[in-house]
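This is the structure, below, for whatever I ask next.
For this depiction, one protein chain was excluded, whereas all remaining protein chains were kept in their positions.
Which chain is which? They are A, B and C, in the order written, and residues in each are numbered from 1.
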Amino acid sequence: MSSSDTPDTDVTEAEAVEVDELREGVVARLREVLGDGVVEHHIVPNCDVWIRIRPDAWQAAASSVRYTLGARQFGFLSAIDWQPSPWRRYMDSEVDKAVHGDEPKPLPEMTTGYAGGETRFQVFARVANIIEHWGVTLKVDAGDTDPAVDTWTKVYAGADWHERETWEMFGVRFEGHPFLRNIYLPSGFEGNPLRKDYPLLSRFTKPWPGIVDVEPMPGTDEEPSSEEGA
Amino acid sequence: MPELPTPKLPGSGLLKGLGVTMRTALETMFPDGLKNPVPQPTKGAATVQYPHEKETPANRSRGVIALHDENCTACMLCVRECPDWCIYIEAHKTLAPPRRAGGKPRAVNALDRFDIDYSLCMYCGICVEVCPFEALFWSPEYEYSELKIADLLHDKTRLVQWFDTVPEFEPYESGAEIKVKKVPPPPKKADQ
Amino acid sequence: MTAVSDRQKLAYLAGQAADARVNVELETEGMVLNIGPQHPATHGTLRIVARLDGEQVVQAEPIMGYMHRGYEKLTEVRTYAQITALINRIDWVGSFANEVPFILAAERLMGIEAPPRAQWIRTILFEMGRMANIILFLGDMGIQVGALTPMFYAFRDREFILNQIEAVTGGRFHPNFDRIGGLKDDLPKGWIEDSHTAMAKVREICDIMEDVLLGAEIFEARTRGVGVIPPDVAMQFGLSGANARASGIDWDLRRDTDVGLPYGQVDWKVWTHPDGDSFARYWVRLQETREASLIVDQLLDTIPSGPVMAKVPRIIKVPEGEAYVATENPLGEMGFYVVSKGDLNPFRVKIKTASFNNLSITPWLLRGVYVPDIITILGSLYFILGDLDR
Partner (left out) sequence: MTPLLALDPAYWQVTTLKGILALVVVPTTAAIIAFVFLFKFVSFMHNRLGPMEAGPHGSLQLLAEAGRFLQKEDLAPEQADKRIFRWAPIVVMVATFLIYVVIPAGPNAVIEDLPGGIYYVLAIASLSVLGILMAGWASANKYALLGALRAAGQLIAYELPMVLAVLGVVIQAGTINMQGIVAAQMGDGAEIFGLPIIGNPYILTQFVGMLIFITAIQAELSQTPFDMPVAESEIVGGYMVEYTGTRFLLFFLAEFSSAFAFAAIAATLFLGGWALPHAWGIPYGAMHVLGPFVLLAKTMAFALIIFWVRFTFPRLREDQLQKFAWKVLIPVALANIMLTAVLKVVF
């Protein structure tokens, strides 16, 4: 549902007309500073604004948002892995599917969220301007196989821990980060847990109790109906 | 902005602190003040001596899940909705007497096993809320700790025993227009 | 030779030698002190590796992750009702306050508005969660600084609020009472009047804390000028809640953002303090608790009648989209960034917790501080470990 510059179309007519000048102004000021660094933006009227930045303008975006636009309050920084999870919800995963007997649904293809995005990994950060009472979510594409993005620690010192957490959870390298190391996970931990293809083992070890096994009526040769009142 | 603190004697803050602690000590020892100077701390203290006196929990407090097994039709909704996967149900089909005389006997699920593993349960109440046949109720009972963790797996008979401790229906505050979906169980003394 | 094998002895000596020669002229040897993960002052399992020169900290760094339960991974495989049951275990002291931002984010995605009575009760329980959380801090700050009695007064008077929360939701700490579109149930009879008495108790505990701790010169000596955070550094690290307001930042999400909680209909005041030291943080939180009890009193008097649940389909499928809603939780700004692809469970939920940002300032703040002040500063920043480790 990536939208072009104008707010998405299926919004009712009245809302489309009502332009949120505060957030339009934010996008305009940022576009004026970064030029074509601002790739796309999406506004939910007087609610929130998302802006996608080109990867090489990411550090410049940080300093411009902080100094020129005055968004001094740092919120958070993290990443999203847009590839749909092969394990789906683990309940109807292959292990239990065999009991149910119908074949697994095909995997939905990858779509990205507001303000678009081409690659699988996307880093997003949120900063807020507490005088004019608005907050903005900046997004940047981090690449498919070996994601890497510039660091924000030079501008927002608080981003240090957030980048360390994103690095250990998603494997996104932050160029220029003082000392990228695990923050939550034990030092010898391999793999990036928050990636969608990282399995949640607790759901494999225990069979799903939701499978209905109701024995048939004694004496009748009715074979057990599998999907009984599912 | 904080108003300027009034200048005070250097030690007076400390003395006020002493005053508070001594006042609480005297209040605990002489709860009725000077009327009867006989110290009776048990009345003045705010604590409850648990094994001897017990505080009754609130009417809605989520102590243990009670099962009304006639209503349960083994539809497995609660098992699926439980975040911890800690409910296990097995049932078998039987012929139930027809509703109206002369009607065809109905095939109905009879419950064989209905276990709730309280060592996993996190008391979120989703099963009680999602059950469409009003078979699960909350009871504020809380004294069922065990020595062995395996005993925390309450089977059907134990859950039905909890059924008697389910409290009566509690009236709502004035101004609450809520559709009462949870009909309370029939009077407890009816024979099961 | 004692049982200590040579290898261990060499390791022991090597460990000592590894401590950098910190103070060259005094020929002192640095010492690495592990505060935690089993330590009474760290609100749970947080470990601080402090490199000391005598009693002064040269460099201190918190090590976390002992309590990491992987919430963001769990939310990907659970439905919205199951997630609500899970997330009131993040900040396990401010019980109801965790659920509200997540539910508001889901409601914004679904375009649903909770009926006014539900919003009122939501705000009342939100403020009660705040009071239960902050009163524990008021007592706990006493223990950090060495005074034993305030803790007992705090726990005695906090019971009244927990009883009120239990009477409505059924759970003292984990209410699991908020639903998309409203609340699970309505208030029991006589609840509003008991809440008024509970609020009077809250104001009483605030006065006691002002007499016993705030006024005591020793408390002032231990906390004034300790751990001073200038406003700009606080904002750079993303400090929020009372920690930011204690550095003079006049910013409160309850007043500045409109997320559907009726703070507009109540007249209340945002408290700030210019100093930014541990004393200011304690002072701001104390005033905020009293303010919260006044807010709840006003809300209790103006509860509208009506349903508590909007019309919501039985199986909830949140339409596709993204939403970030942050509210002023007891510990600071807690926000949920919910990305939904339109099926039963969210695609990705980023949980922005206050304690993570509040603690990220400690390496900068704890430089050159005495050992007892580490505990005072950590106490005044007031984090809950579940909130920190998620």
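Operating definition for what follows: a residue touches a chain if its C-beta (ideal position, glycine included) is under 8 Å from a C-beta of that chain, and two chains touch if they have at least 3 such contacts.
Please read these numbers as outputs of a predicted model, since none were measured by experiment.
Student: What are the shown chains that the omitted chain is in contact with?
Tutor: B, C
Student: Which residue from C:112, C:266, C:344 or C:371 sits in contact with the chain not drawn here?
Tutor: C:371
Student: Given the full complex, what residues of chain C touch the hidden partner chain?
Tutor: On the chain C side, contact with the omitted chain comes from 2-4, 12, 31, 33, 39-41, 55, 142-149, 152-153, 156, 212-213, 216, 218-219, 221-222, 370-375.
Student: Could you please point out the chain B residues that touch the chain left off the display?
Tutor: 14, 17-18, 20-22, 24-25, 27-29, 41-42, 44-47, 49
Just so it is clear, only the chains that are shown with their structure count from here on.
Student: Roughly how far is chain B from chain C, going centre to centre by Cα mean, in whole Å?
Tutor: 27
Student: Averaging over Cα atoms per chain, report the distance between chain A and chain C in Å.
Tutor: Chain A and chain C have C-alpha centres separated by 25 Å.
Student: Using Cα averages as centroids, what's the distance between chain A and chain B in whole Å?
Tutor: Going by mean C-alpha positions, chain A sits 38 Å from chain B.
Student: For chain A, which residues are shared contacts with two or more other chains?
Tutor: In chain A, 91 touch at least two other chains.
Student: Which parts of chain C, given as residue numbers and ranges, touch two or more other chains?
Tutor: Within chain C, no residue touches at least two other chains.
Student: Within the complex, which stretch of chain A touches chain B?
Tutor: Residue list for chain A touching chain B: 91, 206, 208-210, 212-218, 229-230.
Student: Which residues, counting only chain C, touch chain A once they are in their complex?
Tutor: 64-65, 68, 70, 72-74, 76-77, 108, 232-233, 235-238, 240, 249, 251, 256-257, 320-324, 326, 333, 335, 337, 339, 341, 344-345, 347-348, 350, 352, 356-357, 360-361, 364, 389
Student: Sort out for me which residues of chain B touch chain C in the complex.
Tutor: 1-2, 8, 10-14, 16-17, 19-21, 24, 46, 57-62, 81, 83, 122-126, 129-130, 138, 170-178
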